[in-house]
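With one protein chain withheld, the remaining protein chains of the complex are depicted in position.
Coming up: chain A.
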Amino acid sequence: MVRHLASLALIGLDEQEVERLTGQLGAIVDAVATVSEVATPDVPATSHPIPLGTVTREDVPGATLTPEQALAGAPERDGDFFKVSSILGEEQ
């Protein structure tokens, strides 16, 4: 289970971490499951603390980053592009 969730979250884990997290997350999930004691069907859900309408702005250009600024922190670049390794593996 932990290994599957970690792969969904794109986090590599070693064997020790999987073992430790399995115990810890089990205890945490048991503790947080208490929310179901009071979360009855008649209670509406709240996603946001202060209700606000949809916020829009005038459709005019604002301040933007230059390509140089946007790329300044990139681990790897090729000209004005972010560079990554292959998207697909060999078997794909």
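Please note the rule applied: contacts are C-beta pairs under 8 Å (C-beta built on N, C-alpha and C of every residue); 3 or more make two chains touch, one makes a residue touch a chain; residues count from 1.
Basically, contacts and distances are computed from a predicted model.
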item	value
Undepicted complex member, UniProt protein name, chosen from "Cell division protein FtsX", "C-type cytochrome biogenesis protein CcsB", "Glutamyl-tRNA(Gln) amidotransferase subunit A" or "NADH-quinone oxidoreductase subunit J"	"Glutamyl-tRNA(Gln) amidotransferase subunit A"
Absent chain, residues of chain A that touch it	2, 5-14, 17, 21, 24-25, 27-29, 31-40, 43-50, 52, 55, 57, 65, 69-70, 72-76, 82, 84-89
